[in-house]
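Every protein chain but one is kept in place in this view of the complex.
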């Protein structure tokens, strides 16, 4: 991990980690999908399950990323990726992330065609059954989000923050635009999912820092669905706005909208959206209280309540699992 | 702004800022030129007006870049770009740059064809008249430079600096070569103007640092004309030599020469040239005196006098405008 991978306090950006995770997932699933007799294809990211950042990684540490295919349906692959940070001076290792990604293989000759996935062998019948259950669950959720995504009104990006009160939604709202270049893309000429996630985390981090004006780190990302491909040459706008704050955490909603380039008939479209959760850290790495978000409009109040719902649900789930000592737990204190 | 965007003292390179400015300009003008019924096109940078760096930006700050189209002629677009640095911890904001750029839309199907620009609407008649005046002025200046550019004798860059006395022109003279890769280029396969400017600033900065051996920052860049496109696969040579020093500033002339790659019939050609002005800063950020440039040959003496002319002209203009407190004013102390 190099200085450019991290913020000023030396903590590696969550987005850098997400990008590595996706790179590992894309390699292993593309390799698998081409191992049968089918036509050549490239695996495209369809979905990332909710991901917790268990402990922060620092400049100078070595990231160990390992990936394994855990389930295959006819047209999709589930990959489990683990990330460990290793301090090569002390030898200390820590699990920093466990992520689950879903890929869909697209034909190299016809990018609109999904090819068939060679089935994997399971050592136990239960593995297959559990995998099928996860598959059905995510399929359902993807359908639901697709609908929600379509409804969303394009956010008014208002860089006129000068006139806004601190701690309001408008004050920390941020956006960035990025011109999709060749190195952002797969062999098919579409943006790597990891590149998109890195930019989303960058915007979310700026929103969080503007709100609480301290050192902040990514604590978790909720499930992200990639409904639409983004083509080389597109201009993408990544926008973030804070939706909810608890005592020690901030939830930021991030949208990715794409303008297809020139001679494409397509209109601007919503490509991705997700919720990022951030915590604020003191110089000693202890979680700090977060200033409460001031909601003004009815819509902001509604979103705050929805965020609270997600927060309480996660909290309940976490307590049920009794997973202790993780960095994502800072959120719940 | 990340560590790699800045020098060791933490000041962001002027070239990094120029690159962002150009990216914003290219996106907004390409978007505008494709908004009519005309054929698909990509906006190519034709000229950047003189740009002052009003205050330095630092690692960890967020750069806010906003762009607006301020004039359109039949075949060109004028874009105004503003850059603000924001310290997201303190909330402090400063204007760091205001730049004016001219773009020309090239057809996606035939890169040698300039397409028509859809006209913008002006709120006041005066805006259009003033725009037209700026358009005519820059057109004239571009023609003049083109001629001057042709006359210029290729600089003999001699990095055999061991044998040179400190503070001579030969001592600080520097050059670098760069192989133009895919990420440096637009969809048409030509180098982004911003990439060229970043490399030019890099060379100018090294010339300045070699001369005064202190922390240096870009104070201003004079108007830059992009006469010739540079194609992917070209090798470009960027050379810089000091032309003039005042008490507190250095002027560096930078040339960009391109060698088309392989099987192209074209000869090496002069693609761009410009003058960069640098100031030297103490650890506290105060301007330091600059060692005077020692001129040896007749040509060096002539160039020094010409640089002095430009310096006095800028100084007179600045005093007339009574613009105070800007970083570019450090030059004039």
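Per-chain residue numbering starts at 1, and chain names A and B are given in the order in which the chains are listed.
The rule we apply is simple: a contact is a pair of C-beta atoms (placed from the backbone, for glycine too) under 8 Å apart; a residue touches a chain by one contact, two chains touch by 3 or more.
Here the structure is a predicted model, which means the values were calculated and not measured.
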### Touching partners, among the displayed chains, of the absent chain
A, B
## Note on the structure
Contacting the left-out chain: of A:182, A:260 or A:291, that is A:182
### Task
Using the touch definition up top, pick the residue from B:75, B:178, B:248 or B:315 that touches the left-out chain.
B:178
### Task
Could you please point out the subunit A residues that touch the chain left off the display?
2-4, 27, 30-31, 34-35, 40-42, 60, 62, 86, 88-91, 108, 182-183, 187
### Touch residues of subunit B, complete complex, unshown partner
3-4, 7-8, 154, 156-162, 174-179, 181-183, 202-203, 205-206, 209-210, 213-215, 232-233, 235, 237, 239, 259, 261-263, 268
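Everything below uses one rule, namely that only the chains that are shown with their structure count from here on.
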### Message
Give me the superposition rotation angle from subunit A to subunit B, based on Cα atoms, as a multiple of 5 degrees.
### Response
120
